[in-house]
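Right, one structure below, let's go through it.
Every protein chain except one is present and positioned as in the full complex.
Naming follows writing order (A, B and C), and every chain is counted from residue 1.
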Amino acid sequence: MLDELRQASALRGLRRQQRQVLIDARRLLSERGEANSLGQARELLDKIAKLPPEGLDELFERLSLDFNPDPQAVLLAAQAYAAEPNAAHLLALSRVSEPPRQELFRRLNRAPGATGVLVRLRRNLLGGLARHPEWRSVESDLLHLFGSWFNPGFLQMRQVDWNSPAQLLEQIIRHEAVHEIDGWDDLRRRLQPDRRLFAFFHPQLPDEPLIFVEVALLPEMPAAIAPLIDKKAETMAPDKFKVAVFYSISNCEPGLKGVSLGNFLIKRVAEHLQREHPKLKTFCTLSPIPGFSAWLQRSSDFSALKQLKKPQLERAREARELLLQASGGELAKLSQAETLAKLDSAAQQALQRLAAVYLVGQTTGAQGDPVARFHLDNGARLERLNPMGNRAAKGLKQSCGMMVNYLYDLGKIEGYHEAFTQGEIAYSRGVAALL
Amino acid sequence: MLDELRQASALRGLRRQQRQVLIDARRLLSERGEANSLGQARELLDKIAKLPPEGLDELFERLSLDFNPDPQAVLLAAQAYAAEPNAAHLLALSRVSEPPRQELFRRLNRAPGATGVLVRLRRNLLGGLARHPEWRSVESDLLHLFGSWFNPGFLQMRQVDWNSPAQLLEQIIRHEAVHEIDGWDDLRRRLQPDRRLFAFFHPQLPDEPLIFVEVALLPEMPAAIAPLIDKKAETMAPDKFKVAVFYSISNCEPGLKGVSLGNFLIKRVAEHLQREHPKLKTFCTLSPIPGFSAWLQRSSDFSALKQLKKPQLERAREARELLLQASGGELAKLSQAETLAKLDSAAQQALQRLAAVYLVGQTTGAQGDPVARFHLDNGARLERLNPMGNRAAKGLKQSCGMMVNYLYDLGKIEGYHEAFTQGEIAYSRGVAALL
Amino acid sequence: MLDELRQASALRGLRRQQRQVLIDARRLLSERGEANSLGQARELLDKIAKLPPEGLDELFERLSLDFNPDPQAVLLAAQAYAAEPNAAHLLALSRVSEPPRQELFRRLNRAPGATGVLVRLRRNLLGGLARHPEWRSVESDLLHLFGSWFNPGFLQMRQVDWNSPAQLLEQIIRHEAVHEIDGWDDLRRRLQPDRRLFAFFHPQLPDEPLIFVEVALLPEMPAAIAPLIDKKAETMAPDKFKVAVFYSISNCEPGLKGVSLGNFLIKRVAEHLQREHPKLKTFCTLSPIPGFSAWLQRSSDFSALKQLKKPQLERAREARELLLQASGGELAKLSQAETLAKLDSAAQQALQRLAAVYLVGQTTGAQGDPVARFHLDNGARLERLNPMGNRAAKGLKQSCGMMVNYLYDLGKIEGYHEAFTQGEIAYSRGVAALL
Partner (left out) sequence: MLDELRQASALRGLRRQQRQVLIDARRLLSERGEANSLGQARELLDKIAKLPPEGLDELFERLSLDFNPDPQAVLLAAQAYAAEPNAAHLLALSRVSEPPRQELFRRLNRAPGATGVLVRLRRNLLGGLARHPEWRSVESDLLHLFGSWFNPGFLQMRQVDWNSPAQLLEQIIRHEAVHEIDGWDDLRRRLQPDRRLFAFFHPQLPDEPLIFVEVALLPEMPAAIAPLIDKKAETMAPDKFKVAVFYSISNCEPGLKGVSLGNFLIKRVAEHLQREHPKLKTFCTLSPIPGFSAWLQRSSDFSALKQLKKPQLERAREARELLLQASGGELAKLSQAETLAKLDSAAQQALQRLAAVYLVGQTTGAQGDPVARFHLDNGARLERLNPMGNRAAKGLKQSCGMMVNYLYDLGKIEGYHEAFTQGEIAYSRGVAALL
């Protein structure tokens, strides 16, 4: 009984908070001129930041329903513009067709610290999007604004090393998503002179990395990840650097999903390293193939892979047969170290071939490998497949231990990217031979 | 003959340049994905920067004609949204109704240095707007984007003093628009501890002040400008600071016209100074009244001044009569030091009264004083009129030497601003007594 | 046989290196003018840095024997100066009586990085001093120069916190000498807002802390160390800060032994904190008593303690008897937690009394407690004894768990220090009552 009373009281408190947020939001939006808007933005921001998570749903709901353009006003403006498409009609159309939400978010963003709050707001919103498809319009408006605010021209690239503030390094440890960093000693190795770590920062969030990439400087293109992230690996002398390997790239801020950062970071890092070490000739990745195992087990029929020609498809089918035998009829077993250890060279080549088939034939499809799509769309080339490149549990499970190098040939990026947008995938002679 | 050939050749060259800019612009805009956009943006930016001034007109023309939304597509989307106003239809509408120019400018802005180029582009565009009203749509799109990019939350306020880089101080000397700075010694006095200078900077333009305000710290509200900008004035001890006077505010970048900066700067400076000197009690301006003399000579009839009541208007008329006599029938003579010197006390009061009438009665009208409108709209109060506050030629000419203090009462700013948006003007008892 | 050959060859190599160092040293010293001295200093420094540890002994030997003033020249100059003590004779005397070593070290110090090398040289030299008393003159010359070079006026005090470079924090972890730091999480707690860490740096060694002190900000003077260094202690709000406790002070550089740093650091930190938090009223330490247990077991006779009066000595003897009984005749057992736990209140007070007797009666003697001497000589007062203040193994062993607060009363430091130089020890009423 008492509990119910308490709950009811808490609920009333929450409702009051929510109502106040919306009243403030409307007030901020209706403000003519900017004189008070900064103070109002601060207050509203503060109230939003104090809302408990369960209070956000109602806020998103209202934002998606009450801050839309007026359909009739839009229609009238569109008709006028269609009748006479001049500047005055266009300005009128722009005024009425932009959702008022956008102006609300822009005004909020005048307050110190607002950018960070809005990014976290979108993080929460993305979490509920599946349940609330109507929130899509709010999410889309935020994304639109973030595209302006987190424009690569506004981002600062900084090198992170052992002289960086501890609080920053702590965030790096926490956010590394590809090859986990096991504490400070591990991190320290990854910051030695033959390893580099670069991150993007926004002037408004100077202590928070948005995305970072880890690079190894090596004498040749690597075939396995273990030596690169070995805590005790010896440091290599700079005169041996020939190849820069992007071996891990991690987003730190889920609220920025959809804002392009990785592509710009990789290219800026490549330019930076080439200035620093003119002898660096090769820029490549050593990447996982997260979807390979699942696809392998799933795909009994290759005929839908339009990138491939008939003889290639025929060879793929043969390879799959061979692997079925080698794994005793259970392809899932190919994710076990013992099974892989026993494969003969024909079976090994079959596995490589199928990985090539997967990456070349499947990437442009809806089920394709996201890592492959990211790099190929960035203008990289599928360069080399590396069996047993990742012997860690995750690597075995995802891709039977297979890893792949994507090559960034700075002179050819543009052409490869153009081709990729036409559905064509760039690959090396080595990969061609596998197919 | 040779000359004509040369001219024709130069013209062909220019046409080629312009065509190339437009081809590049369309290519950058059509780019799916971001892979190549940075490189393309750099190239296009470079080409735009190399266009001679006479080449810009054609660019603006094409931008205003060829990068508009498709009227039919907008109409269809508006109809669908009007029929069923859901998120999907709204997203579709947003997609087609935003002028493609905006996306073009956003993509350009990815290149290093782009923000500065685009600001200068708008400066040129504003210069030609009167002759080309259709460019308004381009201008408006740039303003819209600048509102996001030069959001006060992204701006950095920095104090400028004698320790600042010479290149920055040189810009301050060049841009001071209100009370000219006469070389380095003059500037030096304005940077002593009892004078302050604060400017806004954008992270992308770290060496270029956008706007700056000059402040004098004094024991009381000042009635004349000369002692404040006297090169040889003695520096006052900090324990005497009671009043902070904003005596000059200058925009440095015409390309940012319409982007709100001054209001935010004044308030941030006030907050900053109050933290530094908790004993500062009064924040005010010592401002010119640029439109007073002209209005005085023009206005023979006060009846349109709705802010004033009948008896006030009556007194205004009497004051004007009195001044007409005192100036021998030529009000323009009130801009001469000798005439002013001969005024008796009644005539002097009449002049003050008319200044009050002008500021209270005229400000909200189209012919109103822009400085008054700026401060009153920011939430300041009309505090005191100061006859002979500015004996410099410009001061005599514009306002018969009259200056005015606007008071920023930090606790009342919000209320005064709200009232002003309703057409109500806040003034002190002293001003009330004049009326 | 081969081994012997190899050894002989290595030895010859070493001899060659040593000879070259000495030849270079003489050359650098004989250099008139500075034109070449910088280059020569660099080379010599490089050769010294490459000498293996076993090669240094010979260098020290030669430095102590071959770079002394010429006794006859000194005698002649001294006689002339005694006969007629004027400026010319004094200058001549100064010229011949300063050991040429000093000029050699000064010239070496012109090279980049030299200061660090010379500090490490002295570290090595101090290690061998017991075996080579003649090196004392070299050591003394270095100390003399370090006194000039590491003058507190040249040192920079910097706060170290979680925003400091990881490489610096790593050094802090390594050098903490009083209460060991157990990894990064432990350090992190010690850098929260209610804990502070300040270090001295030299401009020539910007990345190497010379000495650092750890401070806790608390509502009252603490009686035990455990809560101060507890990794999981909650952070206290700034409005509760009343007392600043210096709970650990660590030298990082043994080569600077004898150069006064700690005293200057403590006072600079106290001034800094008082400016930051004017409400801080009390500055004190929570210090170990490293020599107490050993003295307790050793001292059967108190009569030599001249600071104490007869009745005090009598009470000390009684306290010792009581403790002998309580520990079953073995005072060493008082370093065991179980024995201490069983003490009745009379025995506990006896232990405190004897700690007071030790600190007051013994500190000025040669066997006195070094920590007590450091703080009392700095002008602190013996404020309070805290039984069981340190339950860690080292604390039990050194001082039966007893800790002590020294109080820095900023207004009385000078007087207390003067008195201490006269052999008088300042203590509180509480300590007086114990005696």
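Definition applied: a contact is a pair of C-beta atoms (placed from the backbone, for glycine too) under 8 Å apart; a residue touches a chain by one contact, two chains touch by 3 or more.
Note that this is a predicted model, so its numbers are computed, not measured.
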According to the contact rule at the top, which chains on display are touched by the left-out chain? B, C
Answer key for C:A111, C:L125 or C:A372 versus the chain not shown reads C:A111
Of C:G13, C:G39, C:P238 or C:P254, the residue in touch with the unshown chain: C:G39
Contact partner of the left-out chain, one of C:P53, C:G153, C:P311 or C:G329: C:G153
Given that one chain is not shown, which residue among C:P69, C:G128 or C:G368 touches it? C:P69
Residues belonging to chain C that touch the chain removed from view: 32-36, 38-39, 64, 68-69, 71-72, 74-75, 77-79, 81-82, 85-88, 90-91, 93-94, 97-99, 106, 109-112, 114-115, 133-137, 140, 144-145, 147-149, 151-154, 156, 203-204, 260, 263-264, 267, 377-379, 413-414, 417-418, 421
Touch rule applied to chain B and the missing chain gives residues 162-167, 169, 183-184, 188
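In this section, only the chains that are shown with their structure count from here on.
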Make each chain a node and each touching pair an edge, then name the shape: line, ring, star, complete, other. line
Distance in whole angstrom between the CA centres of chain B and chain C is 62
Go ahead and note the Å separation of the Cα centroids belonging to chain A and chain B. 41
Can you pull out the residues of chain A that are in contact with at least two other chains? none
